[in-house]
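Sharing a structure here in structure tokens format.
One chain of protein is taken out of this complex; the other chains stay put.
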Amino acid sequence: MFEAFISGLTQVLSFPAFAFMMLGMGVGFVVGILPGLGGATAIALMLPFIYPMSPVEAVAFLLGMHSVCATTGDITSVLFAIPGEPSCVATILDGHPMVKKGEAGRALGAALFSSLLGAWVGAFTLAAAMPIVRPLVMAFGSPEFFMVVFVGIAFMSSLGGGSMVKAFAAAALGLLISMVGSSPHTGTLRYTLGQLYLWEGVPLIPLVVGLFGIPEVVEMAVKGTSLAEVGPMGKVVGVMEGIKDTIRHWGLVVRCSILGALIGIIPGLGGGVAQFVAYGHAVQSSPDKERFGKGAVEGVLGPGAANNSKEGGALIPTVAFGVPAGATMAILLGAFLIMGLVPGPDMVDPEKHANITFSMVWTLVIANFICVGIALLFLNQIVKITRIKGTILIPFITLLIFLGAYASENNFGDIFSVIVFGLLGWAMVKWDWPRAPLILGVILGHLAENNLYISTARYGATWLGRPIVIILIVISILVIFYPFWQERRRKQKKAA
Amino acid sequence: MKKQWILLGFLLLVLLAAACGTKATPTPAPTLTPAPATAPPPTPTAVPTPAPAPTPATATAPPPTPAAALTPAPKPFYEGKTITIVVGYSPGGGYDAYARLLARHMGKYIPGNPTFIVQNRPGASSLIAANHIYSVAKPDGLTFGTVVRELYTRQLAKEPEVKCDWAKFSWIGSATSEVYVIMVRAAKGVRSVEDIKKLPQPLFWGETVLGVGPTLLARAMEDTLGIEFKFVLGYGSSADYAMAMERGEIDIMGGSWGTLIAQRPHWLKEPRLVNIIMQGGVKRSPNLTDVPALGELVTSEKDKRLVLLIDAGNQTARPFIGPPGIPQDQLNLLRRAFDSALKDPALLSDAKKSKLAIEDPLTGEDCAKLAKDIVSVSPEDIAAYQKLLKLKK
Partner (left out) sequence: MRIRAGALFSLLITLIFAWALFQSRGWPVSAGLFPWGIASPGLILAVMLLVRELRAGTKGGQSGPSPEAEAATMRLELWRTANILAWIFAFFLGIWMLRFSVAIVLFTFLYLKLQSKDSWWLSLLLTGFAWAFFYGLFVRILHLPFSEGQLFLWFPWLPSLPWLG
């Protein structure tokens, strides 16, 4: 095994493979920054170029591209409140308020550095999980999926910040939005308003881009400021501060990375869930929950780490079973086939292709290292964008919002969705409704419904007795009641 | 004030870098979707694996098409033009892969060597793209596309959202045919359809939704063979229920034979994870002669017609269709280029690497005839078919 481990490294660092990785990273950098253009599309468009490459070269090229996307996607999320990738929504919640406070450098430093650590933990998980991956994946069936989603929903109670009633109402609205489309069990068209566009549900990208991007544009115009509303004009501070934050909260970063990697392993859950579970964990593990949503650096570190570590995790079922853990992995699987690699036990067998699997690990490690290094070098410059006069930025941000939404599905309905959800987002900001529970509801609703139906259709009520399900039930109860318990203890301490 | 200008200049630089970056980084980008008629030779680095792209031949050799000779003097219609292939799904799926394969290789068989680009218009299981091709795209021979093979079933079900007629599309051809196979977990000890009937409990059949190819087959087995299944629906994708199959959450599933051997060959290696008990279709595929076909198992003529109706989509498994009314000249050029491209060794080698099967491709003429037969079935057959779209109760 160790030999394969080293051979994977040397193969990635050898000449053509390394050059291909850099090329892929260049593409991934841009694709990650642009909203709407996702890693999945980018990989699909690049597939024709890998025909002449050797497997390791192709792995370096595609994974280099893909792993960088999640990292640079955070930059757009933090700066403009428009998610660069669908898996980078949660970094907006605290990252963008930090920008407004004039801490753009710190927020980006934290996002990038935690991404790097997250990617490393994810890669490490991929390497470490290889021997035990089979029982691990086998242990998670639909009942367990449902419970993981349920734990995610339980986190909603901690995402509220202000009014609990509003948080739960927003969550209900999000869950309701996720019901739009044709029901898988009966084919009933639900809330589609007679539009073909809504048959497969409300597309996520226009929704988040509108919900977060449009209110941002409105606010900039109303306040007449630059992106950063306050802060010292003279010196750009904070990138180092963000890195220090990451190190200061290393425990949180590592825990969120492991969470991300574990959720990434489970096919069918995907990055949307990982980032929010990590965010919820960051909120809950902090003694002072009031700071969240207003620019708490932990709220950037958690999802920043998780949305990168999930890539390492997601590779595991793709490589070991040929079961992709999401759209991007499905396309990567197609790429593996082109390279002549057949997923399955051979891929983790040191006598056969384990070195290629390890070259994936190394690509994740090295590509993120280089990408974050380069990004950090330029960060002080990028941050200056936040001080440009707002009215000059507004047309560009608006353009990015509409183009980003359209580029994901090429449907005019996306433009309309941006307007609708933009207005909704603006109203929610104006009247203090939290948007995070809504997004979480949209992402989780469908998963919850389908997995609950599958569980009951297959197991009746007996699924509630499965061991992992019971553990997850306990966890979700803890998640819900821990804040109350913590509060009580604090009061007792004060009294004593 | 001065500072602001510097910042502004910087913003410009950043955005410019972004724009140039996208233009410059994927150096091969211009040849990405268009057919790489003059693609650069593969990298000189030693590539141990099979022979690389066949580009050198196309760069120098005269166009291998006889069509070029037939139109000597006037400028060919397609010269300097761009042909768009519309795909009803996002990049990455099978339909997209076949479209991009053709986009790479079809151009050289059309006089004038047009450029090909691929556009994705996903949504409503490709119905959005089908309606677009049918009524929005101009029938000028510059647009055609690919949509779900079972689209005709929704036309037969008279769904009001289907605003196109399967038989009236300008058929370019179908790139391959497919066979559905029914797999049962080996642990169940089921080796044939008869064995299922002997089981004390119905098997759990996993799928995404009702009304797609494999579930149609499952429902047809219930209605024609008197078997009963318990449907476990709601999986996100075929990958998800394949995983459920490995876990033992479901017992039986249907899927394309090509996908099975390409992506999950370990299922058939000893110890086998699954037994293949049946194939869809009227008669056995030449690749699977030892597996009975549903068409042999059913008895009545009516049931045989039903099997034919469900399986028709698999004959044209990767359909390529244009808007109705493409001028006959252009349509013929496209059809012949399609046929030739599918025999091109370069295309076949790419297809083989991507594990995309090219089995029994059909010409546009054959597809059009088949489509006409399908949509003109009797109301009685349609009624039997519509029952398959709902659960039996």
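Note that the chains take the letters A and B in the order they are written out, and that residue 1 is the start of every chain.
The criterion applied here is as follows: a contact is a pair of C-beta atoms (placed from the backbone, for glycine too) under 8 Å apart; a residue touches a chain by one contact, two chains touch by 3 or more.
The shown structure was predicted, so the numbers you read here are calculated from the model rather than taken from an experiment.
Colleague: Considering the entire complex, write down the shown chains that touch the omitted one.
Modeller: A, B
Colleague: For the full complex, which residue in A:176, A:254 or A:464 touches the chain that was left out?
Modeller: Spelled out, the listed residue whose C-beta touches the missing chain is A:176.
Colleague: Among A:101, A:185 or A:244, which residue is in touch with the absent chain?
Modeller: A:185
Colleague: Go through subunit A and note every residue touching the omitted chain.
Modeller: These residues of subunit A touch the chain that is not shown: 34, 37, 45, 165-166, 168-169, 172-173, 175-176, 179, 183, 185-186, 188, 190-191, 214, 217-218, 221-222, 224, 389, 391-392, 394-396, 398-399, 402-403, 406-407, 410, 412, 415-416, 418-419, 422-423, 426-427, 430-431, 433, 445, 448-449, 453.
Colleague: Extract the touching residues of subunit B with respect to the undisplayed chain.
Modeller: Touching the missing chain: residues 8, 12, 15-16, 18-19, 22-23, 26, 29-30, 32-33, 84, 86, 117-119, 121, 136.
Going forward, only the chains that are shown with their structure count from here on.
Colleague: Would you mind pulling out the distance in Å between where the CA atoms of subunit A average out and where those of subunit B do?
Modeller: Using C-alpha averages as centres, the distance is 31 Å.
Colleague: Which positions of subunit B touch subunit A when the two form their complex?
Modeller: 4, 7-8, 10-11, 14-15, 18, 21-22, 25-28, 32-33, 36, 42-43, 45, 47-50, 52-53, 90-93, 96-97, 100, 104, 119-125, 127-128, 131, 161, 204, 208-211, 230-237, 239-240, 242-244, 246-247, 249-250, 262-266, 350, 353-355, 389
Colleague: Mind pulling up the subunit A residues that touch subunit B in the complex?
Modeller: 15-16, 23, 26-27, 29-30, 33-34, 40-41, 43-49, 51-55, 137-138, 141-142, 182, 184-187, 196-197, 199-200, 267-268, 317, 321-324, 327, 330-331, 333-334, 337-340, 342-345, 381-382, 384-385, 387-389, 392-393, 396, 409-411, 449-451, 453-454, 457-458
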